[in-house]
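Have a look at the structure below before the remarks.
All protein chains of the complex are present and in place, except for one that has been dropped.
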Amino acid sequence: MSVPFVESVLLGAILSGMPVLYAALGEVIVERAGVVNLGLEGVMLMGAVTSFASTVRTGSAALGVLAGATAGGLFNLILALLVVTRQANQLASGLALMFFGAGVSALLGAPYIGSRIAGLNPLQIPGLAHLPYLGPLFRSDILAYLAIPAAALVWWGLFRTRWGLSLRAVGENPAAAYAAGYSPPAIQYQALFLAGLFGGIAGADLSIGIVKTWAEWMTAGRGFIAVALVIFSRWHPLRIVWGAVLFGGAVALQLQFQARGAPVSPFLLDTLPYLLSLGVLLVWAGGRRHAAPASLGRVFEGTK
Amino acid sequence: MHNVEPLVALRGITKSFPGILANDRVDFDVYPGEIHALLGENGAGKSTLVKVLYGIHQADTGTIQFGDRAVQIRSPHDARRLGIGMVFQQFTLIPALSVVENVALFLPHLPAVLDHGVIARRIEEVSGRYGLAVDPWAPAWRLSVGEQQKVEILKLLLARSRVLILDEPTRVLVPHEIDGLFRVLAGLREHGYAVVFITHKLPEVLTCADRITVMRGGTVAGTLVRAEATERGLVGLMFGTAWPEEGSSRREPIRESARPLLELREVDTSGDGVSLRQITLTIAPGEIVGVAGVSGNGQRELGDVILGLTQTAGGKKIIHGQDATRWSVDRIRRSGVAFVPEDPLRMLIVPPLSVLENMALADTRKYARHVGLTVDWIAVRRDLEQSTRRLALEMLPPAVPAGTLSGGNVQRLSLVRELSIDPRLIVALYPTRGLDVRGATAARHLLLAMRNRGAGELLISEDLGELFSMSDRLIVLYRGRIVGEARPKDTTVYEIGRLMTGGVAGG
């Protein structure tokens, strides 16, 4: 395999894997708290449009990322209001949120269609950026460098803090968490806000980090892929990194194969993450039963 | 022996629920450094009493004295703040979390950043002291039931509880685990903890309790120190003496020669809950076989195996002379097996469907016309009327949703439906539990009438009076095994009660 081939696949993998990784890191937090957010697509779109618009207005990509994250967090509070406070069906609420995000982002983004921005600059790490094969890893933007630390941070938060413990307890058995003195609704609100931040960053990465334009529905299903990745990782933030690499690699390979006219179908390659997710679930079925948070998708009705 | 003040004193606790007086002016003391057994059959009011103590229920009247002050316990939080902790029958461990995490969740003053190692060391320290050894790093789902119980107790100890309430802690344990638990409790007693433990089982009480309070019908039947207590005396306090001790002889004899309707040969099951072990059982036409046992010793599992809801893990099931070990529920029902459940609204009746539709569910294949494209409602209605008449009941309104019927009428509907197929074998699971006297008498009368017409019946009940008056033969289930078999006229309530509570036959 030639150096340029490997380098382009690697670059492609990073580019297509990052937004999905951030989104999935957010989703794993909410799902650990017992909420499924099928509206992630909409959250990402809100993050993408807000960050793009702010970057155009202010010229600062950093402010753009911040604005995108905030928009995502606030947007997810709509879901919190529906599924936590009003105890609405999570799947339907999530899908509705997706459509809402698509509509609102289209409206907000209309004036910015065709705008060009510099976006997030790649940061070259001296000495490493020109390595053969691995070079592209060290010519990425700040969000790409932060992705793995972010995954580690989410892992630490979920598994090494009191907050994470209570959050996982809520996702497994809200009544037990309540009995232990924690408030499931408050924790789910926090989880959704935090997940929204991540979803917003994912959108920002897409619009101002990678594509550097705004287009309607530019997420093109990445929100759903992130949901699938969470399943693939069996609700573990560090395994999400592998899932994102796998997904990004499949996309990147596909692009390269396509460019070279290789006889491997890109589309069949793309089915891999989904089939693997399903395979993972099938393998674990009947064995260890406790991969998915036990209370995922249920409504906590209180203790009475 | 009580030269110290009680740690907790309940005085005149009265608690009623709609239609039932669960606790009637109950006095109950717990001293530091004692194991206090709370004994009584189901419905005697033990659970209500401890739930009042743990703050789940609030007493209608009565006071709780904690140490030297009167307290109000309005919630489990209040109780835990006072140092009262409870281990429920249904453990509250979260399976996906490790032992450390399960314990940490309940610790007061947990730091924001967890140091699992520190918590694990605290667990090991306390568990070493009291013989509660458990791997702190294991996920809870991998623990045996006995280990889960240890973790539940550890949770209370680490959260600094002084009064530990254990609700039937031995029900789910195997014998050597029970011995272990008793050693743990003895160790806790040495360190000044107060232990309240609820049970049905006499030998346990006599082995490990310092004092025994027996409840019956919502009141305290007596409080004894262990030295004063005998098995016979406790059984007397528990069950009273109101029940007939021998079966009446008014029934026609069993047709002994007839081929058995049901045979179980060395049937085993596996799965959640109690597993059946080596059950061998026959039921002949015109025979009622009563199953005695404290609930949770495999009764429901036995009924489910016969009805085909649970697959056997070993052994053979023969119905009407045919091997039915692998038959589906549907096939078993169509061979003439009916089910009379404890709670028909949950187990047999579909609330949103009408009385008539529920009736049709008895055998939808039978009522189907045109391959199933239509249902022969006329036939359903005819059978409903016929069956109602035969059972000498009042006709239920056919078009009314079953969920809107009164409890008694739901019971009637389920009987009418299940007995409409003129079953040859009936499995009755606590058929009179929750019924008023009239309803219970009617149900018993019906079951006897079916028997006299030649049906074989398995009667699962906790009501010893009912079992003695109705059964031709009694078997006793204990921990999934048949531990005794007798004709009612050859045995006594005391004898069966001793077998039910784990005593040895003939002792």
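Labels A and B are assigned to the chains in the order they are written; within every chain, residues are numbered from 1.
We adopt the following convention: contacts are C-beta pairs under 8 Å (C-beta built on N, C-alpha and C of every residue); 3 or more make two chains touch, one makes a residue touch a chain.
Going forward, contacts and distances are computed from a predicted model.
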item	value
Choices "Xanthine dehydrogenase family protein subunit M", "Putative tricarboxylic transport membrane protein", "ABC transporter permease" or "Insulinase family protein" - which one is the UniProt name of the chain not shown	"ABC transporter permease"
Residue, one of A:Asn37, A:Thr55, A:Ser233 or A:Ser277, that touches the chain absent here	A:Ser277
Per the touch definition above, residue among B:Ala70, B:Val145, B:Val225 or B:Val329 touching the missing chain	B:Val329
Chain not shown: contacting residue from B:Ser270, B:Gln322, B:Thr364 or B:Thr404	B:Thr364
Residue of A:Val28, A:Ala48, A:Ala67 or A:Leu82 in touch with the missing chain, whole complex considered	A:Leu82
Sole residue of A:Leu10, A:Ala23 or A:Val36 that reaches the chain not shown, by the stated touch rule	A:Val36
Hidden partner interface residues of chain B, rising order	307, 309, 328-334, 339, 341, 346-353, 357, 360-362, 364-365, 367-368, 372-375
Touch residues of chain A, complete complex, unshown partner	36, 38, 78, 81-82, 86-93, 95-100, 102-104, 106-107, 109-110, 216-217, 221, 224-225, 227-228, 231, 265, 267-268, 270-271, 274-275, 277-278, 281-282, 285-286, 292, 296-299
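Definition applied: only the chains that are shown with their structure count from here on.
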item	value
Mean-CA-position distance for chain B and chain A (Å)	48
Chain A to chain B touching residues, read off their complex	160-163, 165-166, 168-169, 172-173, 176-177, 179-182, 288-290, 293-294
Chain A-facing residues of chain B, complex	76-77, 92, 94-97, 101, 104-106, 110-114, 116, 139, 141
